[in-house]
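Heads up, one of the protein chains got dropped from this complex, but the rest are sitting where they should.
Per-chain numbering from 1; labels A and B assigned in written order.
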Amino acid sequence: MLSVQDLHVYYGRIHALKGISLQVSAGEIVALIGSNGAGKTTTLTTLSGLLRPREGRILFEGHDLTHLPAHQIVRLGVVHCPEGRQVFARLSVIENLRLAAAHRADRDGVARDLERVYALFPILAERRGQYAGTLSGGEQQMLAIGRALMSRPRLLLLDEPSLGLAPMVVETIFRVIEALRRDGVTILLVEQNAYQALRLADRAYVMETGYIKASGPARALADDPAVKAAYLGG
Amino acid sequence: MKRFAPLMLIVVVMGLAGLAQSALNDYYQRVLSVIAINIILAVSLNLTNGYSGDFSLGHAAFMAIGAYASAILTLPARAKAVAMPDLPPWLAQAELPFIVAALVGAGLAALVAFLVGIPVLRLRGHYLAVATLGLMVIVQVVALNWQPVTRGARGISGLPPFTTPLWAYGWMLVAVAVIWRIVHSPLGRAMMAVREDELAAACRGVSVFRTRLLAFVCGALFASIAGALWAHLITAITPSSFSFLITFNVVAMVVIGGAGSISGSVIGAVLMTLLPELLRRVETTLAIGGQPLYGLSQIVIALMMLAVMLFRPQGLMGRRELPDVLGGRVGAQRAPSPAPAEAAGEA
């Protein structure tokens, strides 16, 4: 479904991604783990078109995304739910959700998706008229995911969905991710919580300082002593 | 050898200025003096706009302060009794030497810059640009309305023509030397640190606000000197002498020469003095139907600025200095060039 080939990305003179290649097949959850600064977020940001690679190619279902503007990538079904929630604080909950569906022509589909988001996160239905800036951190994360769903993703790029949230909220978020998988959404998940990520994912890539250090089935990586030592706390 | 290079430069510049003063006719002397004045303006504006990363548009205002102060303080008491009968006695009596009058004006401009800088330089963003343009309007309005002192719209004329090439280039050397020293001192490095990354600079113990304020005040001080020189070159000033046009042209010199390079500002000033001088002749000769093409030279300058921003945003010199280029150390980095800002909505 997604095929990334030999991606090189620079911030000014800093070489942030040094030849990343990865594959995601339809229906999979693929995790991207690694320590801070390994390049996980940079990878997602490049896939969604906000950063431009200097070398390499990004192919999604036969489309070359490498040079497409970000909004067209979203319209092809690659939707990025960014790190740190990034909801629009001065838009209401419903406006946040509507904005993400603004490019879609299928009104019925949008209405159905709105119902689905409210079913997944009932609290958002309650707060639909409220400014997003007044929501709690957990509610904002739910809104961020709900907003991504309103763009009708076929491949969802999820960046640190559990960062800084209370354990109960984290549980809700991960339950939703599993529900999405059952609905047929493919997910590329970046998580600092490697243990959770590997439990959830089918496959995973381990990143370190701009390289991919290891990859394989999630279960196998979780048992790998080197990965265990580095990312799973022994 | 290298240590004597600045000294030799001073001797050569002053020698040539002296020669020009004795050998050239009035027109060329005047053009040469205008070049020196513009160099002072450009180099001093570069202190804020190039080095500390703020964007001031206040040079016309500070020039006006210097010009009026110097004009009022040097005009002979007899002339003042006729032209400005309502002047307070202590001003009416004052007949100061040019250099003292220019310094008093500079002090005044520095004080004004200080007072404006306190509210504005605490803020990020380009509030300074608007606030200094506002200052220009304030100064113009005061010059227009403070009749007893400024003679309002009539302006002050008959000023002693003190400004000769020697004076102009003397001050120019002072300005360039002082600003060069500032830029290459710990303070200058602090300015550049503030420009590159304010937060990081603050973490390293740089007082961001004080550094920016100092750059702004220092720039105002030399702009005021340039204003005094200009007043005693033209020998007549009015409130509209110090308009947005002047500020704009100084900004053009800095931008085209290369913000962040002193030699760039010098080159920009020379180019941007000579070019309009030539174009002004075109304006009048190209007259269509007897109508001179006023505005043409400014249009050319504006187009040049647009072109520079699009195709060479670092200007002619970038952040290099002439010695780097001539000495073959072309790649020598004086300051780290900033990582390209993350594209806001790049598409």
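Simple rule for what comes next: contacts are C-beta pairs under 8 Å (C-beta built on N, C-alpha and C of every residue); 3 or more make two chains touch, one makes a residue touch a chain.
Here, contacts and distances are computed from a predicted model.
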item: Chain excluded from display, named as in UniProt, from "Malonate decarboxylase acyl carrier protein", "Thiosulfate reductase", "Branched-chain amino acid ABC transporter permease" or "Cytochrome C oxidase subunit IV"; value: "Branched-chain amino acid ABC transporter permease"
item: Touch criterion as defined above, residue of A:Val4, A:Leu22, A:Ile58 or A:Val74 at the omitted chain; value: A:Val74
item: Residue among B:Leu9, B:Cys203, B:Met309 or B:Leu326 touching the omitted chain; value: B:Met309
item: Contact set of chain A toward the excluded chain (per top definition); value: 48-50, 69-71, 74-75, 79-80, 82, 86, 88-91, 95, 98-100, 102-104, 147, 151
item: Touch list for chain B against the chain that is not drawn; value: 49, 55, 57, 116, 118-120, 122-127, 129-131, 133-135, 137-138, 140-142, 144-145, 198, 244, 248, 251, 255, 291, 293-296, 298-299, 301-303, 305-306, 309-310, 313, 338, 340-347
